[in-house]
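Below: one structure in structure tokens.
With one protein chain removed, the remaining protein chains of the complex are shown where they sit.
In order of appearance the chains are A and B, and numbering begins at 1 in each one.
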Amino acid sequence: MTDAPIIALRGITKSYAGIRALEGVDFAAHRGSVHGILGENGAGKSTLIKIISGVVQPDAGEMRLDGQPVRFASPSAATAEGVVCMFQELSLIPDLSVADNISIAAPPRRMGLIDRKAQLRRAEELLARVRCEDLDPRMMVRDLSLSRRQMVEIAKALGRDPRVLILDEATSALTAEDVQTVYDLLGRLKAEGVTVLFISHRMNEVEALCDRLSVFRNGRHIETFAKGERTDAEIVRLMIGREVTAKYPPKPAPTARPPVLKVEGMEWEDALKGVSLTLGKGEILGVGGLDGQGQKELLLALFGVLKGVRGRVDLGGRRLPSSPIAAKSGEPRVALIPEDRKTEGLMLPLSIADNLVTAAFDRIGRSGVIDPARLEAAVKDGIARLQIKLGHPSDPVRTLSGGNQQKVVIAKWLMTDPDIILMNDPTRGIDVGTKQEIFRMMRDLADGGKSILFYSSDYAELIGCADRVLVLYDGRVVRELEGDAISEEAIVGASLNIGTAA
Amino acid sequence: MKTEDKPLVIAAGFTLVILLIGTGYMLSTSGTMPLLQPTYLLQQLQIGSFLGICAAGLMLVILTGHIDLSIPATLTGAAMIATAVGGPWAIPAALAFGLAVGLVNGAGTAVLRVPSMIFTLGMDTVLRGVTVAQTGGFAPQDQATPLMLTLAKGRFLGIPLALYAWAGVSILIAFLLARTTFGRALYAIGTRERAAYLSGIRIRPVIIGAFVASSLCAALAGVLLAGYSAKAYQGMGNAYLLPAIAAVVLGGTNVLGGSGRYAGTLIGVILIVLLNSVLSIMQMPEALRQIIYGVVIIAMLLIYGRGQRETG
Partner (left out) sequence: MMGRLIAQNRAFAGALALFAALFVTYNLLHPRGFSSAVFVQNANEAVAIAFVAMAQTVPVLMRGLDLSVGAVMTLSACVASYLLTGSGLEISMGILAVLATGTAFGLMNGLIVVHGRLQPIIATLATGAIAIGLALILRPQPGGNVDGDLSWAMTNTVWDLADTYGIAGGGEAWWIRPFADIPMPLVLLFGVALLVWLPFKRTVTGRTVYAIGSAEGAAYVSGLPINRAKLAAFTLAGFFSACAGLYLALQTSTGNADTVQAGAYTLNSIAAVVLGGTALAGGIGGAIASIIGALILRVISFYFRILDIEPLLQPLIEGLVLLLAVSAGAWRTFAVKNRLELFR
């Protein structure tokens, strides 16, 4: 690989609202290679690909495509140069057909108008390339399953004749069969001289596919090396940095804990197919598995969001709450740290103080009238309890960094003095320091008698934090791990349901 | 200056500019300054109080991200009920009517989740239909009760009673917004309904409450307006919907909900009332008034420079 890189970045820096996402990044990828990009959440991978694909513009630095300096003002500008990105958040339009979506911005035309027949043929060809011949291109995207949508997304990207193809977690929802199809496809593209930037959390995928790997951490490019030059352990160390040791607070010795929540055979739609679990008082119960195996639905069901949940639930003598209002009041009280803090956890334009009290109105006043003294005390208490770093409580919560925003979400729920805390991937996109604070706080809460049901997409967190770990696969608990049995191999094995029998 | 104060300051400044232009015009044509005379101003504000009361209630609905297009028919209906019922029950009956309209609007929007734009529009058409069917399309012969006449036209300490009513409503709404959990919930729902729901805020009662407030205010305005005109008539509420929306928005409330202060709505109403009176002093024809009206709204919103809220 002596030829000039197809894409080269020099000194790329990008900040969002004062928070550095990328700092002085130099990066290069070569023609006809599959280049893996590794890093923890928040390491800057997403920002990197957003800059390369024109979604955001860097604050400083230079990008060269095939030796020529380029600056993409929009995704369409990048696409025009053959830089095509498949985003983690899908870029498909739900209310248009598969064929429409595949040729979305540059459809075949006749006399200026979209040629539907040609578009249909084109969709069929591209779908055939990703082995989805059975998919009717006239279907609406909204009627497709998530894995099918990802395949359509890949077909759409192929249709843009990429020189550089970026796959951001493109395989997260795919079936094993589809994953193999994508592997084969990437092999062929490589042979054709296409460069693929591949971002995945699945180490085995990265190992199988990539020729070169680049590790990012805290917005910096740490190292790039050829496949096989580094062991897994070394790679993990590069990703995590030096703080690998003191990252998690020590776990208490396993003890018998009185159960506060018992679930037996919980079923809901296609997502939950008979989940059973027991959560003890003062316990951190981890929930793992690949994305989309029912973990989120389990938490939502326990919080009273889902309708038509079947199965037996014993919540300290109560049944399943019928709404979030019922969940947060009564005994025991339940809290949910939701999946997406920007749209579900917070009201971004409202002040920090307003956000802190939204779940605990009864704490700040009597019969609906706010007592300013109690309001101020509650806000102060919430800020102090999680050491939220802020300018003034009346600032909009959107001015805070991601980590501090998440602290506001947690502080908001601690204000209701919950007995059971459901956490849906609470450390996603948060800096390492805040993560550690959150883990510390979780353990303190558990030691203080709270029970925590903790879903994380990061296995390391489950290993470091949880007293026990349940692994979900296809809406069922397939493994329960405790104590020293909680290991990466065990979780990964169970996640893929390939039965690394204990 | 905080960003949310900006519209207030600009609107207040523009109100002064309107006063100056009007005064300058009168000085140059007739050498008088009626606009700066307390009696004239009080009279203008008395007329403006009907609009002010409507806008106060509407603001709560707009804060939740909804809209109430049924204000005209609610106002007219309440006025007709008050004059038809008469006697001591005139005003309670009108307010009960407002309450009922608000409950239906709120239920359609919060429970059935029909877009408020379309549900309240249907409500307005239905209520209008009822009043037309009831009166046979003619002006009803009923008269406003003495109490209504007094409330609308009487004075206490030289200040019109209608202004007291407006002030009372204003204090109540300002208190609701600033010092109650209901107020917090309005802002929360208007900002991000999903997050509000997941915070365990009672979405349905709060939205219904906002619509009830809006309809009650419209009904009260109807009672007062019927008192002021001594009778109720078809279409008496038509002139109040769009100015009320404009007043709320010019006062800095986001038309998509979630942000806005009551002081802004107050200034917005005063701006519109004064703009109207200056235009009528200048004997501006209706055509030019409409144009000036539209241009002022666009120009001021452009000056506020409020962008669209991010979607998706």
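To be clear about the criterion, contacts are C-beta pairs under 8 Å (C-beta built on N, C-alpha and C of every residue); 3 or more make two chains touch, one makes a residue touch a chain.
These numbers come from a predicted model, not from an experiment.
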{"item": "Chains on display which the left-out chain touches in the complete complex", "value": "A, B"}
{"item": "Touch with the omitted chain, as defined above, among A:57, A:76 or A:145", "value": "A:76"}
{"item": "Touch criterion as defined above, residue of A:4, A:60, A:114 or A:384 at the omitted chain", "value": "A:114"}
{"item": "Those residues of chain B which, in the complete complex, touch the missing chain", "value": "69, 108, 111-115, 117-119, 121-130, 132-133, 136-137, 192-194, 196-198, 203, 235, 238, 242, 245-246, 249, 255-256, 285-295, 297-298, 301-302, 305-308, 311-312"}
{"item": "Interface with the undisplayed chain - residues on chain A", "value": "55, 74-76, 79, 85, 87, 89-96, 100, 104-107, 112-114, 116, 138-140, 268-269, 297, 300, 305-308, 323, 344"}
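Following the convention adopted for this analysis, only the chains that are shown with their structure count from here on.
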{"item": "Centroid spacing, where centroids are CA-atom means, of chain A and chain B in whole angstrom", "value": "45"}
{"item": "Parts of chain B lying in touch with chain A, wherever the complex brings them together", "value": "179-182, 184-185, 187-188, 191-192, 194-202, 258-259"}
{"item": "List of chain A residues in touch with chain B within their complex", "value": "303, 305, 323-325, 327-329, 336, 338, 343-350, 354, 357-359, 361, 364-365, 368-370, 372, 412, 416"}
